[in-house]
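Structure, as structure tokens:
A single protein chain has been omitted from the complex, and every remaining protein chain is retained in its original position.
After this line comes chain A, so read on.
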Amino acid sequence: MSILVIADHNNQTLNGATLNVVAAAQKIGGDITVLVAGSGAQAVADAAAKVAGVSKVLLADNAAYANQLAENVAGLVADIAKGGYKYVLAASTTTGKNILPRVAALLDVSMITDIIAVESANTFKRPIYAGNAIATVQSDEAIIVGTVRGTAFDAVAAEGGSAAVETVGEVNDAGLSSFVNEEIVKLDRPELTAARIVVSGGRGVGSGENYHKVLDPLADKLGAAQGASRAAVDAGFVPNDFQVGQTGKIVAPDLYMAIGISGAIQHLAGMKDSKVIVAINKDEEAPINSVADYWLVGDLNTVVPELVSKL
């Protein structure tokens, strides 16, 4: 059985989330091909060829794929998939979620979002109702299309493989959409979904200024990524790509520190698989305390600086 994995990348580097998808593909078992669709993406293909467990890399290099426009990439993926693949997998990133359902519809098959466990070759687990229930689903489709939740699978090694890179000549420009611009938030800290420690702030931090004043020193001290609840994002304290939750990013670090976060269902869906959860909140009744391993009731403006000084 052959598995097609769609590489998540920015034309220069391979996103680590792809390594988690390859890990899920190995659990299914079969030959793993990675497709790199991009523009000037040779370096990404070379990196994909070195990933442990990958037997072949397909590189579709064309300006039409430069910005991962779903209309163009989905047509390419569907055509390649029809060439004999039993599975098409991608990471549950915004790129994967944008492209794969389109691929599934072009192949006329149902799709599975956010796979968190492989039970057998056609049976998978996925969270529903904001992670408050786990569904086991069985696909009777000829081609199984799904996105993989990265935090549920340990990444395979980025080095050690030696797959051949083949070039795909097909150019699929649907002519339906065009790229205008992009605003990428530059960060000096680890990437949120891959970080070992995450420090998150909620409405309780009060303002954007205070978010940075209180949380930056702690994140610096711990080498942590920074996150936020929806309330903090909607209040404009930090940009939206900081958001952890059902509608933001799903994280599962070793240590998650929730500071000034009450713990709405929506937020818990994004972080409750963290190994250790610490909550610092002035409210003794906050729902976050029910999932926290350690919680401290106090004013974050005094507690957090004290914590920084003692670490």
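By our rule, a residue touches a chain if its C-beta (ideal position, glycine included) is under 8 Å from a C-beta of that chain, and two chains touch if they have at least 3 such contacts; residues count from 1.
Going forward, contacts and distances are computed from a predicted model.
Name of the non-displayed chain as stated in its UniProt record, restricted to "Multicomponent Na+:H+ antiporter subunit A", "CoA-transferase", "HEAT repeat domain-containing protein" or "Electron transfer flavoprotein subunit beta": "Electron transfer flavoprotein subunit beta".
Contact with the omitted chain, checked across A:A63, A:I128 or A:A164, is made by A:I128.
Note that of A:D173, A:D241 or A:D283, the residue touching the chain absent from this view is A:D241.
When the whole complex is considered, the residue among A:K86, A:R230 or A:H267 that touches the unshown chain is A:R230. The chain not displayed touches chain A at residues 10, 67, 69-71, 74, 93-95, 97-106, 108-114, 123, 127-141, 174-185, 193, 197, 222, 230, 233-234, 239-241, 246-247, 249, 254-255, 265-266, 272, 275-278, 289, 291-297, 303, 306-307, 310-311.
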